[in-house]
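First, the structure itself, so that you have it in front of you.
Complex shown without one protein chain; remaining protein chains in place.
By letter and in written order, the chains are A, B, C, D and E; residue numbering begins at 1 in each of them.
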Amino acid sequence: MGGYPTLLGQPMCRTPQELAAARPDVVVAGTPWDGAMGAAPGTRFGPRAIRTAEYTGARGGDWTHPVTRINPLAHLTIVDYGDVPIAHGAPEESFRRVRSVVAEIVQCGAIPVMLGGDHSVTWPHVQGLTQVHGKGSVGVVHLDAHADTWPLAPYEHTSHGSGMRQLIDGGDVGAEHFIQVGLRSSTDARTLDYMESHGMRSHWMAEIQDRGLPAVIDRAIAEALDGPDILFLSIDIDVCDPAHAPGTGAPEPGGITSLELLETVRRICHEVGIAGMDLVEVSPPYDSGPNITAILAHRVIYEALTGISMRRIGDLPGGYANPRPRSGPPSTGQGRA
Amino acid sequence: MGGYPTLLGQPMCRTPQELAAARPDVVVAGTPWDGAMGAAPGTRFGPRAIRTAEYTGARGGDWTHPVTRINPLAHLTIVDYGDVPIAHGAPEESFRRVRSVVAEIVQCGAIPVMLGGDHSVTWPHVQGLTQVHGKGSVGVVHLDAHADTWPLAPYEHTSHGSGMRQLIDGGDVGAEHFIQVGLRSSTDARTLDYMESHGMRSHWMAEIQDRGLPAVIDRAIAEALDGPDILFLSIDIDVCDPAHAPGTGAPEPGGITSLELLETVRRICHEVGIAGMDLVEVSPPYDSGPNITAILAHRVIYEALTGISMRRIGDLPGGYANPRPRSGPPSTGQGRA
Amino acid sequence: MGGYPTLLGQPMCRTPQELAAARPDVVVAGTPWDGAMGAAPGTRFGPRAIRTAEYTGARGGDWTHPVTRINPLAHLTIVDYGDVPIAHGAPEESFRRVRSVVAEIVQCGAIPVMLGGDHSVTWPHVQGLTQVHGKGSVGVVHLDAHADTWPLAPYEHTSHGSGMRQLIDGGDVGAEHFIQVGLRSSTDARTLDYMESHGMRSHWMAEIQDRGLPAVIDRAIAEALDGPDILFLSIDIDVCDPAHAPGTGAPEPGGITSLELLETVRRICHEVGIAGMDLVEVSPPYDSGPNITAILAHRVIYEALTGISMRRIGDLPGGYANPRPRSGPPSTGQGRA
Amino acid sequence: MGGYPTLLGQPMCRTPQELAAARPDVVVAGTPWDGAMGAAPGTRFGPRAIRTAEYTGARGGDWTHPVTRINPLAHLTIVDYGDVPIAHGAPEESFRRVRSVVAEIVQCGAIPVMLGGDHSVTWPHVQGLTQVHGKGSVGVVHLDAHADTWPLAPYEHTSHGSGMRQLIDGGDVGAEHFIQVGLRSSTDARTLDYMESHGMRSHWMAEIQDRGLPAVIDRAIAEALDGPDILFLSIDIDVCDPAHAPGTGAPEPGGITSLELLETVRRICHEVGIAGMDLVEVSPPYDSGPNITAILAHRVIYEALTGISMRRIGDLPGGYANPRPRSGPPSTGQGRA
Amino acid sequence: MGGYPTLLGQPMCRTPQELAAARPDVVVAGTPWDGAMGAAPGTRFGPRAIRTAEYTGARGGDWTHPVTRINPLAHLTIVDYGDVPIAHGAPEESFRRVRSVVAEIVQCGAIPVMLGGDHSVTWPHVQGLTQVHGKGSVGVVHLDAHADTWPLAPYEHTSHGSGMRQLIDGGDVGAEHFIQVGLRSSTDARTLDYMESHGMRSHWMAEIQDRGLPAVIDRAIAEALDGPDILFLSIDIDVCDPAHAPGTGAPEPGGITSLELLETVRRICHEVGIAGMDLVEVSPPYDSGPNITAILAHRVIYEALTGISMRRIGDLPGGYANPRPRSGPPSTGQGRA
Partner (left out) sequence: MGGYPTLLGQPMCRTPQELAAARPDVVVAGTPWDGAMGAAPGTRFGPRAIRTAEYTGARGGDWTHPVTRINPLAHLTIVDYGDVPIAHGAPEESFRRVRSVVAEIVQCGAIPVMLGGDHSVTWPHVQGLTQVHGKGSVGVVHLDAHADTWPLAPYEHTSHGSGMRQLIDGGDVGAEHFIQVGLRSSTDARTLDYMESHGMRSHWMAEIQDRGLPAVIDRAIAEALDGPDILFLSIDIDVCDPAHAPGTGAPEPGGITSLELLETVRRICHEVGIAGMDLVEVSPPYDSGPNITAILAHRVIYEALTGISMRRIGDLPGGYANPRPRSGPPSTGQGRA
């Protein structure tokens, strides 16, 4: 019987015991929190929408990737651990639970793949990692239109625009171990000063336009490897242009394309390796079509799983694992033309 | 009196007698079938939405093309033959009617331009052609995100992901006469094996990224000319990125732009020539704005008509008919600057 | 207390007296008229949606621009003058009021930034300028998918596709002082003849594809400087592809991206200088996501204000004011990699 | 072949010659004008949506009514005459065309059933009648939430809130021959004074609550029969509560149910007889579900046709034609229980 | 961990073994089939939407009913068995699977509560019952706007308007054991003849208006008890007015209210007792608000469970189980006033 949607139809675990018994490589879980958004709420429905964004389920679990010809489900043990039970209106309690679940996954030896939620949840996501591996042990590659480095107001416990700063100010992540890609929103001068004076490595959209995204990613990967071995990849879907990702809380025009995001994620997971990731700010109430933003998010996770598989497999036959992942299989018509 | 929408305001025919009397060059008709979709249904409303997507009707029928300065309505006799009456829930009967209507149009000496419906309808569309011209006589240029070459289950009469395979397995079209452009979905390994072992010529999105679409189309046109003279052009609107075509049943991120599709269609119709075409998977219930996907589909048909006209006219004065249709009229401001 | 949305939170003026007392550099006002649309109405809700499209209000008014590092609010006195009270169904009366408000703003010495409404309102917008500065004194840079140069029917007072022609035929603007960028719709031959025989300078989308937008803008800026000193910038949001601007009345596939529009507007305002501008055809009832078209329009106004500021400041330290505005600040991570 | 939607699948006429040749009893035509709306536009799409609101087409034209067991299509010759070609932005010209079409229908001896459009179109609709039958010859039964008796501003040609007053002030209809049912909006005192001092017969919602709708309709029918023999029935869909008719331009809470409207329309057409009718203010862009407001409007027309048939047939066997049309056929299970 | 939505948070079963082990009183399962709809498809998403329509999950499973003060979860063992895996486009195979699942549930001794899907699924739902209990053993109480008694076309396997007739013609249910409530659509005369000549007991909306729904339900309950002991309750959500249930495939104006439906369902389950039920035609793509139709459907199931509990408990203290279930608990303020 069907009807219980899990990501890519992978087995579900409902208890810590089931989780430990599954011996997973990757654990998908949701963090349906949107209590810290300043603009349009709705990202609490993100995890459910991403799970149900898969439109075909009848191929017997063969998800062969169109470029690399790898089926990540054949190389990884993946389980879906459901959603962290959120206490809406209570950020401290909610984030305590989130941290605890991430830490539990990490202690299983698995890579947590967390589905948000607004971007404030990256704070407890990464804290779940540092709770196990120690403060300062982790770097962050951060794809986003916004820097998320606003200072908190005195009365705020968290904010969807402050998650990265909370990680730095709390000592979880060194500022110089933040690599940001795709920034393009207006930002106040004091926040820009904070970012520069603390040594964050920010690649604005203007740089991407001048040099091209592949070159910027080359640099970002080099920077990511120039630091802690353990990396967390945080993807705000609004790094894409609103044309590609309209269903989000704070869309910012002038972003990258969906195709660029898919390749970037696969490259980073393949070439750098990740210890955890999250994908945030998918807001189903504002989505277009049959949920094109959730479908994009679903595919982003699939590209990440493909990249993780590529890294585990090592050198691929036929050059599929080359640094420019755009070069796919030889066009099958090419021998004839 | 207005109010009966036909495509581009062209005359309607309601009976086979009216159709024969009109002596048309091109016949537009709808196939509002979506009974074979695995994901979100709604493409049955596609033909009606495409017809009403024209937003201006007051220019006295002068639809001069902005690049080629050709008004296809002045060069072609076009009629709108309405929709095939579909029996929802009854694929055999419905497809029998569709085949029959296409054959009837072909026997009039006209080019059928069929509006879907889901992609399963390409099966009876092409069968209508081979019913008149013989099995094996037709090649197919197929623009799509998906290969549509899944095997049918034993209990299936058809499926929106199997139309192309049904044409090959039934002997209507030789596998090597299938030229596919834009593929990018995950596909199971056995289906990929089928495609390659049968010699289908597939141009994946990765190839388009590496070589650029114009070069891939050059090759695809060469391949199309390396086979049967009679060609059918099948366009799944999801070959475009969901940003450009959100109103579709199974959107796949990472596709081509609307501008690329418009030029590709005009080039193929101009440089290769077509004996029939269809445009499928426009799903109005999921469209954005004032139906931007239907508007795109409407414009795709218009570009096809322009390309058909260019081919009939032959060499155009001023070099408009050159193989790179992007070069438009000289910028009218250019003499001054 | 909040809750009265003004553009970028700038002060409102409610009477001519308040306006004069504010001594503004820039005055934002709305023209919520959509009575002349042939397709889908709804642009009357444009001004309100653009004002409320700002999603963050808590930075103390510091809107530092991510590329140029300029905060235009620190360099310009900007006020929001509300909306011209429109008499729906009564174009003469409504346009009389619009002209009068624009003239009033111009007489204050300020740059009017008018938010439409459908594109017919550019006629009274520019007339408000020529009412003060004289007929023939103003040039127009016009970004649009459509030429808006249809002739009026005898019984029409105005039409959303005729505004530019009314300005030319009425002697307000010389045809050779019209620089059009982005045109791509089908247009009847007589209208094309009018445009060419009158010497309008039109840059079609085909030229943009061949030469690239920056080169076309180079030429358009040269043309804009080859004429009257006073320039009006008229932006139809449908110059962007419907993927980027779905919420509009007459979307036309195949347009420029939001990123290209943002840069073009900043360049023109910086390099040429404007005496007035409008932004039209944003149709909130048809928008996607949390109003991505209105958010784009909001950002376009912000880029214009940034360009106006750049021009006032003169040479910027660090080369930010160079003619290719894409070159942003040096990537802050670049010293490390 | 299908695909050209006409109301209830009835034959279309495209020219005055076809219309005259059809010798119709009833002619359906659309008036897609919404240029006079003060609130949300969109009713121009009303006629198309009402025509396509029929969800089943496969019963061979047998539309037997569930209460009266009459199939109106068997008793009346009905044709669909398409839509009056509207000149958006030009009320004089548009209304001239509307008047002319209605007069043409009336001169054929048929009952015009006009589909709006906003409520300003009742002015030319009734004028089409008085153009043939003479001023003062017609009474109006008017179902609406709003009185539509505002004075025009000097610069207005028409307004969606003034149509009834224009008919009175122009001498087309005597004020005492206006019977209004369902009024409930706030109205300024001067307009209320006009209504009372001119002797309009207005049944406000408060009276309907006190006495019940059937009793109010008894009275309204008596009033309608106490005047000119020729009656025009004007139905603003917003007479229903917004729960039942959300897709309208100016919804007013606190209205009647859809069931009450259906019965009222059937009763009036049966017991009083009509020489013409219109149904206005259906706004598809704002509709819910699969267009429930358009479906209601479609059913209202069907009830009117049933009532017209009942009147032509005369006494029905089995008491179906009694003044309380609610009493339907004996429950078929009733003999058994 | 949360995130796997089941109905009312009840335990899920994923295999026949788990189902048998659970020893359930009631089994909820989905039939996401909409392949037989003539109008707007989308009901395949019904089961998922109904499961997620519960908006609060934090009360520790205490779902005390506001009228009867019964918590059905405390009296019944309920499991959620997921969805029958549907083969879209293949009605025979799909319905074979549906029948099999219903029979499996019945053989466990549990009451199947099936969530559709379009109304054609009632055919296999009831067949699943008769497969176990024998043809002719079951009666059907059928709440619907439509009689669903059209004849099939020769080429049809099923149709969303024929399910009841298929049950009768196939001998599964005697025509006189069909009790229909709420019918109001136009129906062709031959179908009406079929219904009457076969002795179906149909309560049309006109009877409900004349006698009131409680009296009609009194009669329907008497009729239901005058036949086979085993009853199946089939609820088409469109028995409600479209105001209350806009998210459905074929809305019909003039129906009952949501409150009337809730009470009717509770009464039937309490006073008659059911051996199975289904709830069909909820179409989430067309729903309003935060899915008000799915929320209504969720509550209908909850009322059914309450009624089933009331029947099991027998006489309730305080008179809660009286035949007029509207009399709720004494108003708690009433002793004071």
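We adopt the following convention: contacts are C-beta pairs under 8 Å (C-beta built on N, C-alpha and C of every residue); 3 or more make two chains touch, one makes a residue touch a chain.
This is a predicted model, so every value here is computed, not measured.
Touch, as defined at the top, links the missing chain to these shown chains in the whole complex: A, C, D, E. Within the set D:P66, D:G139 or D:G161, the residue that contacts the chain not displayed is D:G161. The chain not shown here is touched by just one of D:I230, D:A243 or D:I295, and that residue is D:A243.
Summary of contacts with the chain left out: across D:P11, D:G61 or D:G254, the touching residue is D:G254. The set of subunit E residues touching the chain not shown comprises 55-56, 58-60, 62-67, 69, 71, 241, 243-244, 246, 257-259, 262, 288-290, 292, 295-296, 299, 302, 326-329, 331-334, 336-337. Seen from subunit C, the chain kept out of the figure touches residues 1-6, 12-15, 29-30, 32, 47-48, 52, 81-85, 101. Remark: the residues of subunit A touching the chain excluded from display are 34-38, 40-42, 44, 87-93, 120, 153, 155-160, 285-286.
Methods note: only the chains that are shown with their structure count from here on.
Chains that touch both subunit C and subunit D: B. In this assembly, A is the chain whose CA centroid lies farthest from the centroid of subunit D. Remark: rotation between subunit B and subunit E after Cα superposition is 180° (nearest 5).
The pair with more inter-chain C-beta contacts, choosing from A-E and B-C, is B-C.
Averaging Cα coordinates per chain places subunit A and subunit E 42 Å apart.
Counting partner chains per residue, subunit D shows two or more touched chains at no residue at all. Taken chain by chain, the contacts fit none of the simple shapes, being neither an open path, a ring, a star, nor a full set of pairwise contacts.
Pairwise chain contacts in this structure: A-B, A-C, A-E, B-C, B-D, B-E, C-D, D-E.
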